[in-house]
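Note that this complex is displayed minus one protein chain, with the remaining chains in position.
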Amino acid sequence: MNVFFIGLTNGAVYGLVALGYTLVYGILQLINFAHGDVFALSGLVAFSVLSGKFLGITSDDSMVIIIGALLLCLILTMPLFAVGNALIELVAYRRLRTAPRLAPLITAVGVSFIVQNVGLAVYDVEFYGATELLPRSNAIEIGSFAYQWNKLIVLLIVVPLLVSLTWFVRSTRQGKAMRATAQDKDASAMMGINVNRTISVTFALAGALAAAAGLLFLLQFNMRYDTGFQLGLFAFTAAVLGGIGNLSGAVLGATIIGLIEAFNEGLRWGHPLDGAWFFPDVGAPSDWTRAVIFGILIAILVFRPEGLLGERTAEGT
Amino acid sequence: MERVKGRSGMGAAGRGWNQLPERARTLIPATILILLAVLYPWYHENWLAEFTNVPVIINFPSVSTAVIVIVFVIMAVGLNIVVGYAGLLDLGYVAFYAVGAYTAGWLASGHFQQVSFHFGSAGISRDLNGIHVNVWIVLLAAGLLTALAGIIIGLPTLRLRGDYLAIVTLGFGEIVPVFVRNGDNLGGFNLTAGTFGINPIDSPGFGEGLNGAWGGLPVNFQQSFIREKLFFYAALALLLITLFCSVRLRESRLGRAWIAIREDETAAAAMGIPLMRTKTWAYALGAFFGGIAGAYYASFKSGAFPSEFYFNISVFLLCMVVLGGMGSVWGVVTAGSILAWLNVEGLANIGTYLKRQTPLDFEVAKYQFGIYGVIIVLMMLFRPTGLIPERRRKLEMEEGVQDESVYGASR
Partner (left out) sequence: MSEQTPPPERAAESPAPQPETQAPPQQQRANGGRDGVILEVTDIHTYYGSIHALKGISLQVREGEIVTLIGANGAGKSTTLRSINGLNNPRKGRIVFQGKDITNDPAHSIVKMGISQSPEGRRLFPHMSVLENLEMGAFQRTDRQNFKEDLDRVYALFPRLAERKTQRAGTLSGGEQQMVAMGRALMARPKLVMLDEPSMGLAPIFVERIFEIVKEINQQGTPILLVEQNAMMALDVAHRGYVMETGHIALTDDAKALAKNEQVQKAYLGMD
């Protein structure tokens, strides 16, 4: 049961990042390789905000202060990375709108390395984490079912974010413009939609979500400048699993990926109790998590490229 | 190829140059380059090296650095077949490098202690256990096995659209190192020796028989006094073979099919080009050279270590292709040489220079991948055709391949 909640919590973080991939892919058909690195950088910035020089929050502070500081941190980092991500689009991708598809994709790989190295330049190769900030005491406890504070905070932040995102995309004018632009840019322009601005807004949203994910990740794990690469790939896998371009799909996919990861690492392959009947004895399962998740990614892309919730179209997306 | 020099033709000399037949315009610079390359180790042994104390970079790369540079250039030329010719973005090329290196580890080392198999191995005692196949054969085997790996990866994935292909190859590029790192206990069987890697790996050579026959062919490179020179010349030979194949491939029927697919997949299919088979060939052939280079490098370093195979290598190779000009063999060779050298020692040298000569305290080498990232982005934004563009690619990039509009076709 605990494994299940670890998976759910990780899945929530992946979900926020996966949404960024899916939003951008939905609108530009671009795999924004840099997104994972934007996430990692935002986590490091969140550390700076929370730690000594700025807010100086420690685990000794009262719960109210800690949560207030976390919210303040979000209020600072989310707009910052929203603007940052929109700037990335403006500088690196906009000029390549009509170039062959390969061009922006390669550019995205380059941007990924640039963002990563910004993190390297500022934060060096150290690991940072705020895993002790929130108490690990149980927030909810019913029988054997226990849910710790440091996990609960994740859901407390993710759920309102998802609700507001859904509201934004479904009901606002800008959200409608996003959906229309994702379906047909030229036709959207003919409706009077400012396509460039809509794309900027999409990148901004993705950046803001990544910043939230960065803070939440920081509360659970240690991270450094290159954490975003692998996490980004996991999140991208989640987005593809759910059906890329599909918002609820991204969240569903992320939850599944989080659970797979947690169960894979919680299990002892080759252990008589945990499935030696099925898994060969190949060492510690955590060594293989990456391979398992990429295996899933490849399998989905090959057998069901439209993902779980996506629709089969002529293009196969 | 004539555009290497032809375009820049200066005044009368340029005009005279342009009147030469195309074949000569290709052959003359190629011959000069090859001659310079052949003479390169000689430069290091002589007083010349003393006088070429170049500012910033201090000295031209050592012969052993040059071997590494050549190996990476071979890989870049291989990747260029996939990315440049066929327009398939491969972000997991490092997987092929790894497969090549480990093939060398399996077929030419004492890794499999449980058996003793010798086949034409040069300068290796018969008493040693393990599989010891002649390294020249191993290179070929590594190429073929890697090509097979390319086909296995390619068959299910090449149906996918370009960007999905990129991510799948990236996935494979990640799985292979994970596999290699953890492959020391596959149900009790040690396949990859885990994080220790496989070493020592045999080195190429010609064995006792040929040594006697041709009076002077080295028995075994590693044991020779002029080890580095031998590895250098063999690497150069491999590079020339690779270049020859690469250029011939581009001009072949298959090469034209690749370009057709790159420019317009639908139209190519309509012309009767078998998409899957053509793309798989690109993948397999690109992988082939990666495998050979990987095996040769493993043999040079006498080891295959999992820590060498990570995503950054794939991007590093991609950067060579982008900088040189996708599809342009000569561009990729130029850019590959420069970047590989920067990677091995150039950046470190520049960093030292900056530290000594300027108040800047900036560790250039630490940010090498950031620098490659900047190169990639700047090139794609401002000169997507690369330093030495391939003529056809240039047209595509300048005109766009799709019905152009402000927002791009989104359908």
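Letters A and B mark the chains in the order given here, with residues in each chain numbered from 1 onward.
Convention: a residue touches a chain if its C-beta (ideal position, glycine included) is under 8 Å from a C-beta of that chain, and two chains touch if they have at least 3 such contacts.
Owing to the predicted nature of the structure, the values given are computational and were not obtained by experimental measurement.
> Quick one: which of A:99, A:223, A:259 or A:293 touches the chain that's been left out?
Considering all chains, including the one not shown, the answer is A:99.
> Which of these touches the unseen chain: A:2, A:58 or A:194?
A:194
> Applying the definition given at the start, please give the residues of chain A touching the unseen chain.
95, 97-99, 173, 176-177, 179-180, 183-184, 186-196
Criterion: only the chains that are shown with their structure count from here on.
> Please work out the Cα centroid separation of chain A and chain B, and write it as a whole number of Å.
Whole-Å distance between the two chain centres: 34.
> If you look only at chain A, which of its residues touch chain B in the complex?
Chain A residues touching chain B: 29-31, 92, 95-107, 109-114, 116-118, 120-121, 183-186, 188-189, 195, 229, 233, 236, 240, 280-283, 287-288, 290-291, 294-295, 297-298, 301-302, 305, 315-317.
> For the complex, give me every residue of chain B touching chain A.
83, 87, 89, 91, 156-157, 159-164, 166-168, 170-172, 174-175, 178-179, 181-182, 184-188, 311, 315, 318-319, 322, 326, 366-367, 369-370, 372-377, 380-381, 384, 396-397, 400-402, 404-411
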